[in-house]
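Left out: one protein chain. Kept in place: all the others.
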Amino acid sequence: MGSFSEYLANIGRSIVTLGDGLAVTFSYLLRKPFTIQYPDRTEKPVVAMLPERSRGILEIDINVCTGCSICAKQCPIDCIHIEVVKDEETKQRVLKRFDIDVAKCMFCGLCVEACPVSGLRHTHEFEGSMSDVHRLMLSFVDKPQPVAKPAKKDEPAPETKPVGSIVRKLLADWWKPANPTSGGPR
Amino acid sequence: MTTASKEICKKLADKLGVVLDFREEAGDPWALIPAERWKQACLTARDEPELSFNFLRSLCGVDRPDDGVIEVVAHLFSYQHRHALVIHTNTDRSASRLESVSSVWPAAIWHERETFDLFGVDFTGNPDLRRILLPEDWVGHPLLKDYEEPDSYRGIPTTRPGYEKKKFGPQLKKPAPKKPAPKVEKKPEGGEAPKGTAGSAEQK
Amino acid sequence: MTEVLQSTPDREELILNMGPHHPSTHGVLRFIVHTDGEIMRKAVPDVGYLHRGLEKIAELQTYPGYMPFTDRINYLEVMFTNMAYATAVEKLLGTEVPPRAEVLRVLVCELNRIASHQITLGCITMDLGAFTPFVHLLRERERINDLMEALCGNRLTFNYMRIGGVSQDVPDEWLKQLEAFLDHFEPVIDEFDSLISYNEILIKRMGEVAVICAEDAVGFGLVGPNLRASGVDWDVRRDLPYGAYPQMDFQVPVGMGEKGTVGDCFDRFIIRVEEMRQSCKILRQCLANLPEGDIKAKVPKMPRPPKGEVYSCVEGARGELGVYLISDGTPKPYRLKWRTGSFAGLSIIEHISRGLMIADLVAVIATLDVIAPEMDR
Partner (left out) sequence: METLSNYIADYLELSGLAREILYAVLIVAVAAGVFMVALTISGLLTLAERRVAGRIQSRVGPNRVGPLGLLQWLADGLKLIMKEDLVPAAADGPLFRLAPYLVIVGVFAAFVSVPFGQLLIAADLNVGVIYLLAITSLVTVGVLMSGWASNNKWSLLGGIRAAAQIVSYEVPAVLAVLSVVLLSGTLSMQGIIAAQGGWPWHWYLFHNPFTFLAFFLYFTAAVAEGNRTPFDLPEAESELVSGYNTEYSGMRFAGFFLGEFANIYLMSAIATTLFFGGWQIPGVTPEQQATSWGLQLVGLLIFVAKASIGCFVVIWLRWTFPRLRVDQLMSVCYRYLVPLSLLCLAANAVYMLLIPAGSMIDRIIHYGTAAFGGLVGLIFLWRVFHHIRSVGDRLDLNVLARGQKGRFDPRIQARRYGKFRKKRYSKETG
């Protein structure tokens, strides 16, 4: 008789446990969905919903950059390319190139932590899909310009452009034909 | 940690009847076992009730081109006594060969396969010594310090086209004694089919 | 197909090539399955499709520069890989981590453990055919991802820990959000239990299936939940305490053979459910006694650890996660080796696969919690 009671117990257990599982799934029909319907049916653009520290595409405010290249040294995968030359006439150091290869960048934030003037920062921009990987090279320097002087101790830190404004402009430029003098495949 | 390790090492040395080279640097201390006593030492470490190292944490290789050796390092641990031991052994870099400990701990089968794959250490007695992480037709053992990254594998370039080539070459301080050609080709069973084709399915 | 069949030594065998692109091999992983109808004679795992040479990369990076690469060892237990690496370097340097950083580390690790177990449990149920529990757990994981993003800026590759501490302190309101999450999540575990854990079909699929005895588990180097499911009462957090774990009070669930034999698939499943509860408990303790103070010890920017070697392990979501690090006194590691739970875990499959059914193999892979990038590194 033992095995027969086992037989019945099996059936009973199945009905109870399966029934309770069904109750859970049915209860979800009567709850609100959890989905966020990216990209359009959201309260505001998803970029604006990201938390403060969110690490998106990198950008550099050239007007603050002192050309110290610490970020490039910190970068574990060498996705930052900086070229600083000394102008013979004015004896000034001139920033010729500041490129960030977003295709390589792994958004680790080590460069941002290292930047002494907080010119390099992560934006919240993340929508940067491209059909050509070479276009993912962001060039922040259009024409060579002298590097900024680091602020003295008692001076207030220089004004920086709002976070994201520079990179948004560059992302828009991605759709333009490639500029042979800056960025792009070499 | 150090004193405990020293005592364990002493016990092991007593059982083996040899004097073990016990090294202490920063971090963990370790004992150097002569290559010919390697398997015996591992068996003793497992079976001796005072030691009973039943858990092989890891087994890996370390390339020392300056000394002309490839070290094989085993991290042992005992769940009973909650003590750990690190043992090293040296194999000749030009023809690295070591007795397999896969019969001591079955976990060693895969660890030895990995070490064979990345360092080319030939573990005699391992039942299944094949490449594990790299494709079976790969040439060379990449974790050796004089390994040079190939330009391409089966026609697939290893660098993104259009980008500056930044390969990693040998990381040697001084030129190392030349290691003979990789030993994959002279594996016992011939006719290894490349990974990813149906032919390799019945290999054993 | 004909090729394989013709070259079969035993004509009675059917050789199935399961993977590398099979729905239940979790990433790219391949099994060569020798079957007799539905019953397997042997399943031979073939790994390495995700080998990225992370150990070689370590030899080319500086000590702090390797930290982002540890994120890529295992996308599900990023905090643990971060921590294992950080503690290894700290041991070599002899750095004391400030107490607040220690508790923060425990906090994020346990949060990460919950997230990892959510994926594991979800995948187990999905591989056994139930899709809904997987989505429910992913939904809960989304909340953890949001918390992590608010804390360290990224959802998956956190890169949160630094040598000597953590990168950032908790933002305002974060601890309150975490507490709200815990209040919400603890009942969800019970709901998950009613939904699927004790579902009779699931029990039948996992009870008594692929029993791994304690001796095999130890011999093959299984760690973590897989080892504990086989009845070995061992947890690195409790038995070789590190960080702030000595201050924490928690139980270590061990396989009881609740619906079959000790060490079967169901034990491996239910232990992870229990561990999520314990992690919630630890998290509440962290919240209750989070000390004030620094979050990072003073460490040189380009540390040069003294010559020597160290093995450091933490209890990750897949068990003991070890880093073997050799320094030669330069700013770059001389050799770094990862000892991961999945690598050892998968090696047991060939041993236990005989006599299982194809459907069981799926359950075994899922319950062993094999993560391809962690094996292949």
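Think of it as A, B and C in the order they're written, each chain with its own count starting at 1.
Simple rule for what comes next: contacts are C-beta pairs under 8 Å (C-beta built on N, C-alpha and C of every residue); 3 or more make two chains touch, one makes a residue touch a chain.
Since the structure is predicted, the reported quantities are computational estimates derived from the model, not experimental observations.
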- Note on the structure: Contacts of the unshown chain among the visible ones are A, C
- Option touching the unshown chain, where A:A9, A:L22 or A:V85 are the choices: A:L22
- Which residue, C:L202, C:C286, C:I349 or C:V364, contacts the hidden chain when the whole complex is considered? C:L202
- Item | Chain not shown, touching residues in subunit A | 7, 11, 18-37, 39-45, 171-177
- Residue-wise, where is subunit C in contact with the chain that is not depicted? 1-2, 14, 16, 22-24, 38, 125-132, 135-136, 139, 183-184, 187-188, 190-191, 194-196, 199, 201-202, 204-205, 357-360, 362
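We take it that only the chains that are shown with their structure count from here on.
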- Calculate how many whole Å lie between the centre of subunit A and the centre of subunit B, each centre taken as the average of the chain's C-alpha atoms. 39
- Message: I'd like to verify one number: the distance from the centre of subunit B to the centre of subunit C, where each centre is the average of its C-alpha atoms, in whole angstrom.
- Response: 24
- Query: So which stretches of subunit B touch two or more other chains?
  - Reply: none
- Query: Which part of subunit C faces subunit A closely enough to touch in the complex?
  - Reply: 61-62, 64-69, 71, 132, 139, 142, 146, 149-154, 157, 159, 167-168, 171, 191, 194-196, 198-201
- Using the touch definition up top, name the residues of subunit C that touch subunit B in the complex. 1, 3-4, 7-9, 15, 17, 20, 32, 46-48, 51, 53, 55-56, 59-60, 91-92, 94, 216, 218-221, 232, 234, 239-240, 305-311, 313, 320, 322, 324-327, 334-335, 337, 339, 343-344, 346-348, 351, 376-377
- Query: Quick one: in the complex, what on subunit A touches subunit C?
  - Reply: 10, 13-14, 17-18, 20-21, 23-25, 34, 50-55, 74, 76, 106-110, 113, 122
